[in-house]
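What follows is one structure encoded as structure tokens, with my remarks underneath.
A single protein chain has been omitted from the complex, and every remaining protein chain is retained in its original position.
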Amino acid sequence: MKNTMNDIVKMLLFLIIIGTFFTSSLVLMDGYTEPIIERNEIIKMKSGVLNALQIPFTSETLDERFSAHVEQTEIGERTVYVTKEGAVAVPYNGSGLWGPIIGVLAVDPETDRIRGLTIIQQEETPGLGGRIAEDEYLGQFTNKRFSPELELKPEGRAEGENEIDAITGATLSSKAFVKILNEEYSRYKELYEEQS
Amino acid sequence: MSSFREKLHRKATATGLLSFSAIFEAVEGFIYGPSELADGAPHIHDHLEIKRFMSMAIVALLPTTVAAVVFWGPRVLLVVLVSYLAGGLVEVAFAALRKRPIEEGFLVTGLIFPLVLPPTVPLWIVAVGIIFGVFFGKEVFGGTGRNIFNPALVGRLFITIAFPKAMSTSWQAPFTDAITSATPLSLYKTGQEITPYVDLLFGNVAGSMGEVFSIGIIVGGIFLLLTRVGNWRIPVFYVGSVFVLSLIGNIFLPELIAPPLFQVLAGSLLFGAFFMVTDPVTSPYNNESKIIFGVFAGFLTIVIRSFSGYTEGVMFSIILMNALAPLIDHFVMKAKYKPLESV
Amino acid sequence: MAITNFKETQSFETIMNGLWRDHPIFSMVLGICSALAVSNKLENAIAMGAGVIFVMVSTATLISLLRSLIPRRVRMITYMVMIASFVIIVDLFLQAFFPNISTALGPYVGLIITNCIIMGRAEAFSSHNGLGQSILDALSNGIAYTYTLASVAIIREVLGFGTLLGYKVTPESWTNWVVMAMAPGAFFVVAVIIWISRTAAGMESE
Amino acid sequence: MLASLLMVFIAAILTHNIALTYLLGMCPFISLSKSLRTASGMGVAVVFVVTLTAVINWPIYNLILVPTGTELIYYIVFIIVIAATVQLVEMLMERFFPVLQVAFGIFLPLITVNCMVLAVSLFLVIRDYSYLTSIVFAFGSAVGWIVAIVIVAAINEKLKLIGDIPAGMKGPGIIFVITGTLALAFLGFTGVANI
Partner (left out) sequence: MSKIRNSTRGGYRFKNFKGKPAAKVENSTVPGKVTIPLRQGFGTEVEPVVTVGEHVSSGQIIGRNDETISSPVHASVAGNVTDIREILVAGDKQQAIIIETDAGFRFSNESTSLLAGHSSDWKTLDSERLGELIYLSGVSALASGGIPTQYRSSPIEPMEVESILVLGLEDEPLSPSLNAILPASRYSDFLDGIRMLKRVLPEASAHIAIDTAHKDLINSLSQHIGDEDEIELRAVKGKFPYSWEEVAVPMVFGKRVPSGHQAVNIGIVVVSVQTVLHVFDAIANGIPMIERTIAMAGEGFAEPQHVRVPVGVSIGELTKERLVGRERYRIVRDSLLTGHAVGEDEEPIVRVSRALYAIPELTFTGKFSFMGPGTDSDSYSKTFIPIGKKKIDTNLHGEERACLSCSFCAEVCPAGIQPNILHRYVINELFSETLLQFKIFDCIECNLCSYVCPSKIPVANLMREGKKRMTDEGFSSHEVTESHQKLKGVQ
């Protein structure tokens, strides 16, 4: 009886000590990394926005450029980034073929014309659907118009100003991507029109 | 004549090189035929041997092979040659290293494989595919008769996934040089366009080399079934279930599911039904299982053709059913043979 | 200290067992999930391997130090808490300093916790052995895990991306084998490596 | 709603199969796929535990950890929940379903260190699923795992009869080849359903 009591006390004591030890080391670690991780997130977001708006920057000039050109505003529930020239950078996310696709789309809301766009995160098959994140592919979006929305055409067939080339062999990823853009933009556009 | 045979035999056994003796044995058996006698009862044997068994499959493939050569020129023969050489290398290497006879089943695999490739396929991809198929589809299981998956299809599947661009974007209609990305099935997928049935029958469409000439496939296929080399159950139920399911599906979802006759004639359904699901090794043992196999394969073909990103429903469904075959057999055997009553 | 002497020491035994004889992946078939999942690029494999080595060595150190103190009944849960804590540290570290690799590895970093090798070595070795031996054992097992991961990753990255650690190593005309970047490619490469290593070791399974 | 739940379920089995696409739960997969009996036994145990842990972990994460700002330790919490769940299931089964206990009780302890159980819980958090979706996803993933292991086990049983596998390839080697081919074949479902 005494023995078991002893055991239990020992066990509890042990657990408490171990628990405290690990909790405190984790808290320490967390405290140390948290600002860095937060900073990483901010860098990711800011560079995404600048990239989409095609504003050149380096890692040193990131913050300065960002505050010089961009202003963060809320529209409805959404956070968007507006430039002085009237362009707006809208973060979007939606589901691709294999996982979420997250990025920033820069448009001129008056003309529905795309200024540029970036993908921050995607999980499509590298070399296949993964090619949607390559500059070569994203480049074709610049100056296309949501009129009324983007349309996907087989590779090499996109001619009109709302037509986008698909990636052969990854039609499904391109389809999903264009669908995300269309949906996110029309949602933003609604808010935009309500506001103005 | 028989002295030449003896010389061959002596050479074969004298050469220390195992691979040569395996090849010599194969050549000897090929030319001179069997010399073994029955050892005890039964004293007599059926005249059918594996060489002839496999030859029948090749004979059945001839109409569509010839059509492919006519349609796309002598390059087709080059593709077949590469397939035989590259795959044969693996087969011979394994036979030599593992001291097993060279089995004739490879002759069918080596011909079926090129026939399910696009006519523009680069030769190196042919080699990669057949080597992969023979190696991972067959030899690792112990060789002919011991494999689970259809080796030709394993090779085809691998290169389809590995080289999507080469495998699914450069099709060519017969007698043309123009590269198109539109096979009848993808035309339906993108715009519900039905290729004329006459074109589908005579092969005037873009597609894999061996799959377009439907008439030749049907003739060869019926020959295969009538000789009993191919068991009729799987093909009949496979094609039947594709027909019935698409008949029903087409009523409810016409924008996704093509009409039945189109489903049967377009793509490689007939080729798969007559030459691939009939592969005795990779189909189930029981007659009941064969019927289930056929029906399920039909279902999967329709699902994949209609709802997935691929049009190669036949290829995927057959490999999937190869994988399911042992399980189906397991349940059929369980149902067929009641467990022993404990006494 | 002559080399022959070293060969007879227990340390040598421990190292050889970890590195080759009881190779965690090939002979015991443990910890394969992450080996398959994150071995499509060499950098991921190395990061994962480093993470595993870190967690293993840290846990081994703690467990072997505390081995007489840990009450038997809460043994497993203690190991788990320790392992999980170290994994969190690795996770935070990657997020802070290698955000790209962190994204690429995704949830697989967390899965180090359940990597059977770590729990297995903790239970089988560190809980009965002294500090030095335990660290050696953890190190050699971790290195074995890492070199395996790396060898799978080298094949997959070269065939699948035409690169090694991101540098192009294949000719211009090279066509990437997309399948190698995906799950099935991992299975086949691991199968071949297992085949070669088992044949080399003359090992008969069962 | 129902349709999207169905989609998640189908996706978890066919297109995002936990074993064939994410390569998780492989250790028991390799060692228990040699016979149909062990495979299905472990499969049933996995379904129980995976679904149950998702049911428990989701509220713990979203209703306790997030509000208190202690997401940091979710690994620790999850792994303890899993260990406890396994214990609980074992005890309940012993008490109420001794027959089941005999059939697959021995598989339960193996599950604690099975990465797929933890992975499913992590996916729930990463993908920000609703409670219902989480449960469907967890159940679907477990079913997908059973489907894969049972197919491979049946193939292995057949290979005992017909195979002549090279020595170095026996056991794990051939299971990898089979699973690899199966994974290739499952790619055929790509696009049928999305997660």
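Order of writing sets the labels: A, B, C and D. Residues in every chain begin at 1.
The rule is short, and it goes like this: a residue touches a chain if its C-beta (ideal position, glycine included) is under 8 Å from a C-beta of that chain, and two chains touch if they have at least 3 such contacts.
None of the values given here were measured: they were computed from a predicted structure.
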| item | value |
| --- | --- |
| Residue of B:A38, B:A178 or B:V198 touching the missing chain in the full complex | B:A38 |
| Residues belonging to chain D that touch the chain removed from view | 160-162, 164 |
| Chain not shown, touching residues in chain B | 2, 29-38, 40-53, 55-56, 101, 103-105, 142-146, 226-229, 231, 280-281, 283, 285-287, 333, 337-341, 343 |
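Keep this in mind: only the chains that are shown with their structure count from here on.
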| item | value |
| --- | --- |
| Whole-Å separation of chain centres (CA-atom averages), chain B against chain C | 41 |
| Centroid spacing, where centroids are CA-atom means, of chain A and chain D in whole angstrom | 30 |
| CA centroid of chain C to CA centroid of chain D, Å | 22 |
| Sequence positions of chain C contacting 2 or more other chains | 81, 85, 88, 178-179, 182, 184, 188, 191, 195 |
| Residues of chain A touching at least two other chains | 22, 26, 30, 97, 128, 172 |
| Footprint of chain A on chain C - complex, ascending | 40, 69-71, 73-74, 78, 81-82, 85, 88-89, 92-93, 95-97, 99, 103, 160-161, 176, 178, 181-182 |
| Chain B contact footprint on chain C (complex, rising order) | 175, 177-180, 182, 184, 188, 191, 195 |
| Residue ranges of chain B in contact with chain C within the complex | 136, 140, 158, 161-166 |
